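One structure is given here, and the rest of the page talks about it.
The other protein chains are all here in position, but one chain of the complex has been omitted.
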Amino acid sequence: MARKFNIALSSRLSPFQKFYLLIIAGFILGPFIPLIIQSFAFRWAWPDLLPGTWWLEQRDRAMVPLAWDYVLSPYSRVWEATVNTVLIGSIVTVICLAICLPAARVLAREKFRGKSAFEFFLSLPLIVPEAAIGIALLMMFIRLGLAGSYVGIIIAHLIPTIPYMVRMLTAVYQGLGRDFEEQAMILGASRWQVLRLVTLPMLLPGVVAGALFTFLVSTNIFLLTFFLGQGQIVTLPTLLFSKIAGGTLDASAAGITLIVTLPGIILLIISERFIKEEAFGKGFGN
Amino acid sequence: QDAEAAQFRDGFLAGEIDWSAVEARAAEEGTVNLYYWGGSDLLNVWMDRVVTPALAARDVTLNPVRITGTKDAVDLVLAEKNSGKGVGQGSVDMIWLNGENFATLKRQDALFGSFARLLPNAENLEWNPDDPRALLNLRDFGVETGGAEVPWSGEQYVCAYNADRVAAEDVPSTFAELRGYLEANTGKFTYIKPPHYIGNTFVQEAIYAHNPDGNGAEPFQRSVDEIPAEELARLIAPGLDYLRDLEPLLLDAAGGTPRYPEDNAALDGLFLNGEVDFNCKFGLYAVATGLATGSYPEAATQFVFPEGNMIKNKNYLAIPANAPNPGAALVLADWMTSVEAQASKLQQTGMPAGIDGWTLEEAEAQSIVEASPGLVGVTQAELDANAAPDTNATLVDVIEATWLEYIERDSTDPIEAIVARAYDNLSK
Amino acid sequence: MSVSSSIASRSGAQERMTARERRTRFWQMVQLVPIMAILVLLFGGALVLAILQSLGFAPWFGVNTFPDFSYFGALWGSSTFWVSLGLTLYYATVSTVIALILGILLALALVKTFPSKTFYKYLYKLPLMIPYTVGIALAVLMLSNGGMLSRLAAFFGLIDDPAQFPQILKTHYGWGIIAVYVWKQTPFITLAVYAVLLGIGRETEEAAAILGANRRTIFFRVTLPQILPGVVSSTLICFAFNVGAFEAPFILGGGFPDTLPVVAWRYFNDADYTLQLQGMATVVSIGLVAGVILFGYLAAYRRYERRMGRN
Amino acid sequence: MTKVQLNAVRKQFGGFVAIENIDLEIASGELVALLGPSGCGKTTTLRMIAGLERPSGGAILFDDQDVSEQPVQDRNVGMVFQRYALFPHMTVEKNVAFGLSVRGTPRAEIADRLEEMLDVVQLGQFRHRFPAQLSGGQMQRVAIARTLITKPSVLMMDEPLANLDTKLRGEMRRFIRDLQQRFGITTIFVTHDQVEAMELADRVAVIFDGHLAQYDAPDRLYRQPANLDVADFMGATNIVPAAMKADDLAETGVGAIRVAPRPGFGAGENVQVMLRSEAIDLMITQPTQGGVPGKVVARDFFGASVNYTVDCGAHRITVTEQARRLVEVDTPVWLDIDPDRVWLLAS
Partner (left out) sequence: MTKVQLNAVRKQFGGFVAIENIDLEIASGELVALLGPSGCGKTTTLRMIAGLERPSGGAILFDDQDVSEQPVQDRNVGMVFQRYALFPHMTVEKNVAFGLSVRGTPRAEIADRLEEMLDVVQLGQFRHRFPAQLSGGQMQRVAIARTLITKPSVLMMDEPLANLDTKLRGEMRRFIRDLQQRFGITTIFVTHDQVEAMELADRVAVIFDGHLAQYDAPDRLYRQPANLDVADFMGATNIVPAAMKADDLAETGVGAIRVAPRPGFGAGENVQVMLRSEAIDLMITQPTQGGVPGKVVARDFFGASVNYTVDCGAHRITVTEQARRLVEVDTPVWLDIDPDRVWLLAS
């Protein structure tokens, strides 16, 4: 019944959309199949659809750990890189939140001279590529003794993450409306009580979305980490880059690639439960 | 400048500090930061599995910093030096390097000093300048090491072919034969892209083989100061012309632009998948280790190419002038030149020994021989018979720049002009 | 809070700032200081340093010919720079446009109700959560001449040598680079558009349907203009990222002539240290190009917005 | 002009039944109000008629034709949304012309009809403004104009006046009524405001909880509600239980009241008696016959009218009077009620 109606303006998928969703699933997930196979291969030469020799067949004869044995061993530095990545991402997120929250409040609520210029300056790091400042930043950091240090990397990561965080928080602040804070003040709440009891809880979805984004951006940064880490600080993107820079993937590189995707998957599972898409929308609304 | 560190350096270099004091200082420093190219899983494992405990036994913690390009470490040392970090105040204790990178540090006076012969294990190396076999210990790409670096591994540029794809009689042994093969099998060969040193080496071999004077590597042992630009241009022109003419026959050249892989992992991948039939790189034991790790096709075999011009060199460990832990660096350098270290490195990574067999005792020499993964399809005698020396590091820069200009960028300028420009730039 | 309004009302000349107001004003500024410090000192500092160097100021290399435009001159004077610039913009534009189209289509599908929607809401965000390098690795495995697609082609007897497989990676068409950017950024754009779509609701679309508009018209004349803010900011971010990205063109690109970030990388890694300054001129050029294009884009969009009465 | 019929229309959202078998017939050119409390299913009913929602059961007929298979675009209906759903990115002009331009109407004709329509809604001077720059009443008029310009055969309005102030609401009511009469369009509008329904509609459909409770002309609805719920919703204030002494006499807590006999409410029945507050005469002297005695206990002044609360012993009765005189609190009074204006409801 009412087929045409469904097509005209329905909440159901059109046949094209069904097809499209299948294609997208293939596009996103498909490449992971050879990746998983490769991570278990010993020798997998063209044109074999499956490895000619599997890693497990060679495992006992190998003079060094191969494939997953290598990946999961300390030699691969995967664990170190994971810890670094998550640690740096988390600290960057917390710092970023701490410095962006007050700024976002002022930006969302107050008018002052030079505000639009300031806002423009804030989004400049989105426009100016990391490549443009990486080397110069490295020179500054070497002089300051920050090159190859956690502190240096964390500070540097603030540059590309601040614009995301500020946008997101400013948008939620704008959406919040003053009513609630004013009402709380009328009811006798102090500045700090207003922030703690009313503002922060109400901003929470936006704060969480902003934090997630900041964390993502930080854990995705390659060039800045690569320049400023000086090989001393290995994160998942730099580790993987070193493995695949030549444009080939052996079993251990495939294994590392899989490990590099893990934090993202875990984060996805966690965040999907707590964050509604709408929360991100604010940051892109305007 | 750290006065105490400077004092140690001066004292050690003057021979006033005995080795036990160095070891004591190393234990006190506690750490050593070794910067090395981290692109080999085998070497990485060896560092962690063998070197780290060995140093720990000497109360030194090894901090193996895996870098993607040796130049990164050189840049860091120079940047620190330029920002006023003197002796004892930098962050790099030791770099694995050779060729241009050493030459750069030397030129910038950023090296710790002549330490190599003062190491206890210096006796495992030949230092007699009159012995031609000492050449690679005294000169690195033609540049005098002056003991500021100590040999770590020896290498030779060897090619392998995939016997499943190439008949034994078709295997080339000269550049002309290579060209002939490619005319019949277009696209089945490529070499690593200069300025990567492996790519540079292939270019040098082509230049030696096409030396218009017919004296191969010989004229290229001099530095830029000793060889005028026009002369160099004359010497390298035929080799570069050969390479330029070869371009249309290289991998993917049919698609418009020939493809030069960025590093040897990339070349290995192409070789494994049969995208190319040959794999040329520094790697005396590359086939043996490649078969052991599955990165080479099963039928991979080494062969002699190019006859008489298979470049042989060494690579070294250097200590920067501003090394924060010079004592520990010296201890590391000494351990690295031990027979024990060299044998285990050879066995586990396939990197040939950097020490000289004839200086060793019988049993020690035997342990090295036994550690060898083995040659596949060639004999040591063949390799020795076709060995050739490196090009002087200062010329390498010129040749590299010329390749980029003449071959990559398809410059229409004559080679003389390009070389002259390169001379100019380098003297700035 | 009375702050903004009291500030806004200061125009009346007869009004003095009260002590209370001055205090709030001061606190406001304090709240902006940390963010300013990071951006001005680090970001601004690095930018200025890069510009200074590109103009010949590098005493630490023993070079100080400031102001010296020869580095820009040499760079902009060579035709390969323009080819590189063209390639950089080409990869950035094509991938952004494709990701935009795929992203909008995906967002439009996601607002519908369908059985596997929960699965898809996880699925589509996966690439967003993963570093670019993973995308590059996947591209290598799938698309290279020795890769999975090539093997499938061989399996079906379409080719019998890897060289016969159409070259996707390592060409100047940049299909591999584009594939990675699209793979990674479609989710980003989808998220932005989807979130905005949820925000605008379906009422205006329904109103349009009742007024007789067909699906095409509804999309182009009612839906699209309303999701435009999300589209603009997400494409802007992706495009800027693509212009400055290094890894994908380095690993998957067609070699010389390279994209500008790779060119800069090669300069920085050259044995010839004077090329460091040439590299600085290159990165400054990247910044300039990205800035000019995005400015133009934003200005055009702002004009459109103003014409539409927003702001 | 189209006749609209709903035959046993049902609508379920998942397990929740929003509309339960509604039958409704709206004559061509009639103006019908859907009246009911929040959440009763008014909007859902409209959306089904418009084709935005598919009925779970039953059929909707336009001029006796089942329109189930007809897509929204082809039904030729108009709908003014509760929150207007103006296109925020289009000017008033563009919004209004939208329906014509998507139909491919020639430019010249669009311009003419636009002019005419802007005149009708008096928005000529705001033509270049965007919705965000309009007041509520103006937005509402744009929404109406945008719909009317397409000459729909059925016009629907979802709470068209909800967010307007008293004065504007009054103006808009008159405006809608005029338009509807001028074009004779079959019109269905949703409201939860009984005064609005009464003033505008030819017939009112009262919906409670997805059920059609009563469908009648306004005055019948008001004076003769079908049941207690409807009476209550229509603002009846004085409903008192009573026992029927005779067909025309009800014994209540405040005494016997004469009523007009109503079939089915014979002597002996227990009933509810509804006394509309404005149907009661408030006498300050005892009437010659009848009259319920009481005392004014409260007075509420509303400008045009006054409400008195009169304590009559067992019940308090509210009496509404036009504010021509003001009776003081505590005055003893008598209430006189015309039997024809007393309505009986089942208990």
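By letter and in written order, the chains are A, B, C and D; residue numbering begins at 1 in each of them.
Keep this in mind: a residue touches a chain if its C-beta (ideal position, glycine included) is under 8 Å from a C-beta of that chain, and two chains touch if they have at least 3 such contacts.
What you see is a predicted model, and the numbers here were worked out from it, not measured in a lab.
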item: Hidden-chain contact residue, picked from the options A:45, A:64, A:184 or A:268; value: A:184
item: Chain not shown: contacting residue from D:69, D:116 or D:338; value: D:338
item: Residue, one of D:59, D:323 or D:346, that touches the chain absent here; value: D:323
item: Residues of chain A (touch criterion as defined above) contacting the omitted chain; value: 177, 179-180, 182-190, 193, 197-198, 201-202, 204
item: Interface with the unshown chain - residue positions in chain D; value: 37-38, 135-136, 165-167, 192-195, 198-199, 218-219, 222, 233-235, 276-279, 300-305, 320-324, 326, 338, 341
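We take it that only the chains that are shown with their structure count from here on.
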item: Intersection of contact partners for chain A and chain B; value: C
item: Greatest separation from chain D - chain, by CA centre; value: B
item: Pair sharing more residue contacts (C-beta pairs) when C-D is set against A-C; value: A-C
item: Interchain centroid distance [CA atoms averaged], chain A/chain C, Å; value: 15
item: Centre-to-centre distance between chain D and chain B (centres being mean Cα positions), rounded to whole Å; value: 92
item: Interface hub residues of chain A, defined as touching at least two other chains; value: 7-9, 45-46, 139, 241, 245-249
item: Residue list for chain B, restricted to those that touch at least two other chains; value: 79, 83, 262, 269-270, 272-275
